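Before anything else, here's the structure in question.
Of the protein chains in this complex, all but one are displayed in their positions.
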């Protein structure tokens, strides 16, 4: 009987705590999601304002560079050359972002994302250096 | 002298035990091999019987689905459509087995052969779900 | 004051030791580099001598097999067939060295560079053996 | 040759007991489930091997300095292994479906009821309080949590509890559907749920593991190791800045630890202590914990459905039990059996991820309640 | 429910102190640096996680038998982790540029001056001798050396010293250029250096690690573990006969150890002991050590330049500080800012590799001087 009482009490308290913790977490997540939406809206608004202020030359009718989602760095075309096809600008933008990503993964270690001495890091620099030196060391046979 | 005696005695006992253990293992292995052969024969016999009983439509002259070796699940064509080319049936059978094997390796985790959350597991289901949702989350740039 | 003195003294001794150790290392490295150059020269000289003694048939004007750098085993054409094009000899030489390297990486384990039972080791031998046996064991389905 | 030497040579045969023979059979059954049936082979095979090696007569592997003893001391006694596995699970888990649907999180709480329900039953049968809590934790339906909690509260029951937890988890696809069909009407199972819009931002994905760790760690300190390990793995995963570590946690470390964990768990299944009535009771209570979890999850989902005007499929509730990610798949399958066009998988995945988090929190709560009592 | 149980349940909230809150913020900053800024994420992220988990109220992870405690005992107390990381670094380092240019080795010696300079400053501020030496070792600009030495001489300062070492190392691309520009003229920075001829023979590559180990081990026995581990890795690499071991050292082992090392280091950053004035002093002295190292390297290079008749670019000296291989890249970048066609990288790599070796020797010297004193 004592055990049953203890068990029931424990169950109420235990399930209560579990529900409470997760409920607080729920509120917290809702808050973060709200913040996200707000940040995204603000970033979009600011982008439009900046574009207006900076005199974005790209045809305003084109959707080549739409307001990006939260967290996506916005590409701002400040004083872009007049004659360029917006689609071309879009393609170039994507190519540049792509290249940056690749560079980050391969060469990031200006901040040493990779281990010292890692080939991933050294390849391009060392390749250039070795070429200049005009000599490479030979693999063992 | 004492040491020599001890050494010889130990040698006799030691080599005796080694030989005994391996001899027993030999008998055991022979038994298993015998069992295997018997199981293979029985499976083959039963397959033939089943085929006869179930009215295997495939041309009996064709060897498309020969009695399999022990351990190989036998494909039984119960009530197969009359007009089908036995070679076609064989090809389909192989394709299905192949697919099952692939599915096992990729998706086995109905029984969680892979770790919870593993991409190997989730890919196909999640891909479908994401597609329906029409949204995917973006990689970091 | 006492601390400052201690610190200065420690600095002098410490930097002194660091410099000394690295200076000795420097001398040592210079010595090794010298030895290397000497060994390379000697190997080259001996190669030329051997070639003269052994009657190297390859056209002396051709540079197909130049004196190799230190550590590179020199290919000596002892009694090479007269009519062969030196460039052909060079090509064959490279092919053989290449093959040796491959063999080393794949099959080295005459000296067990690979783990016992490693597929890397067994593949070719076992493949041959299995083929002779005309039977292979089946993967699980 | 002295009598002593002869005794020494024969001690293997004379040391055989009926218990060892039965345990060989148990190991055989586990091997069969693992190899032939593909039921959680990554853990059941090492457990079976550990069980077999420990039950050999006078096995040197469980003596002081023996391999299994060493592994047990290195990773079970100090809970290193279950926590490292949690890091690996975190590194492999995508909490996206939960973050898109935060309300799913309460479903995960409901799916822990079996822990407490079975604890009461175990108390009534006569187990001590720590033992009852350890048996209840089978209802967390999460291997590492079960091992962590029972190692702390009742190490003597670690063997049967782990075996029950992993075996039943492997059987989830067989246990869930009947319970789900019994507690829901066909109409309920046919409810289609809309997908909201929100993509989850990178910021949210990074805040989530940190927030969960802080929250659970402050409110339930005992849950810090479980929640913290899981969320450490997830933080590494979502940071996308330490791919080397994420990969190592989810692969090299997880693989080695899984093998060692299984062997060490198996070595606790010694015939003399395993073949007792309480083991049978634990196996029975374990399956009850599963059923209670599923039922509580579904009933809670029905409640939500009532409040939301019939737009919430109660089957989703069953995914709140943890057993990530299998439970979500079973929900999808059962829903599809009624209506092939229905696709509640992503909602179920959200509830399932919530169940994973809730399980670790519940583990901490159990420890807090029983360390004090 | 007894008062005791209620206290137990609330102890997480009542256990929160201002120190824990501040440490959460510190962990947040480290996470930001690691994830958003990509500053040494492989170590800063685990350190931040360890810091956060250790500072949660009543964290079971730093109690006896807790995960962080276990990791600390398993690899920091006995210096296993830093040495294994050194094996991995050795397995990844190509000493070729140094071997082609042996005279660069003395530059590495000059780049260790900061160790001693800062030690004097720390003594003057009032740190004890072993503490001052440990703070000085931040000037080795080499993570594992700092951890190894400070764990031996002043384990109480291990947390702040490691954090300073790794944070500043991440900031090398920001710290170096101003110092370099201040101490060199534009003309000096424009000096182009010729590349000598010599390929490095396989024999030299094999003799190097063995010779360094013997030499340092005999002359400075205390440096044996640091130098020996680094050179063991390099010997395996250059032998080309044990690819499996080289690969394992540089990958599987290094990854697992990095994660565990970071967590264990982070767990030493307990609010009550970390949030003291000496931590601030250490952070300040640490950056001074960096600046002194760079300055000493450049001045020594200027000396060489004077003797060699203006053919030695003094920027190379800055690469002697260790921080391998980042420092060499920064040298290249600064040189290229003046003259885009200049390419001193390979010379800088040589000096950089020399700095790596010199750092470990200096670590041993510090231990020898302060173990006796």
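Letters are used for the chains, namely A, B, C, D and E, taken in the order the chains are written, and counting of residues starts over at 1 for each.
Quick note on the criterion: a residue touches a chain if its C-beta (ideal position, glycine included) is under 8 Å from a C-beta of that chain, and two chains touch if they have at least 3 such contacts.
Owing to the predicted nature of the structure, the values given are computational and were not obtained by experimental measurement.
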Among B:29, B:49 or B:94, residue touching the chain not depicted: B:29
Option touching the unshown chain, where E:170, E:235 or E:269 are the choices: E:235
Candidate in contact with the missing chain, chosen from D:42, D:179 or D:304: D:42
Sole contact to the chain not displayed, among E:7, E:63, E:77 or E:337: E:77
Touching residues on subunit D - with respect to the absent chain: 2, 4-5, 7-9, 11-13, 15-16, 24, 28, 31, 34-35, 38, 41-42, 45-46, 49, 52-53, 56-61, 65-67, 70, 251-252, 255-256, 258-259, 263
Contact set of subunit B toward the excluded chain (per top definition): 3-4, 6-8, 10-11, 13-15, 17-26, 28-30, 32-33, 36-37, 39-40, 69-71, 113
Touch list for subunit E against the chain that is not drawn: 77-80, 83, 206, 210, 213-214, 217-222, 224-225, 228-229, 232, 235-236, 239, 241-242, 244-245, 247-249, 252-253, 368-369, 371-373
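Convention: only the chains that are shown with their structure count from here on.
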Chain whose mean Cα position lies farthest from subunit E: B
Chain whose average C-alpha position is farthest from subunit C's own: D
Centre distance in Å when subunit C and subunit D are each reduced to the mean of their C-alpha atoms: 54
Between subunit D and subunit B, distance of the C-alpha-averaged centres to the nearest whole Å: 29
Touching two or more other chains - residues of subunit B: 138
Residue list for subunit D, restricted to those that touch at least two other chains: 199, 202, 219-220, 241, 369, 373
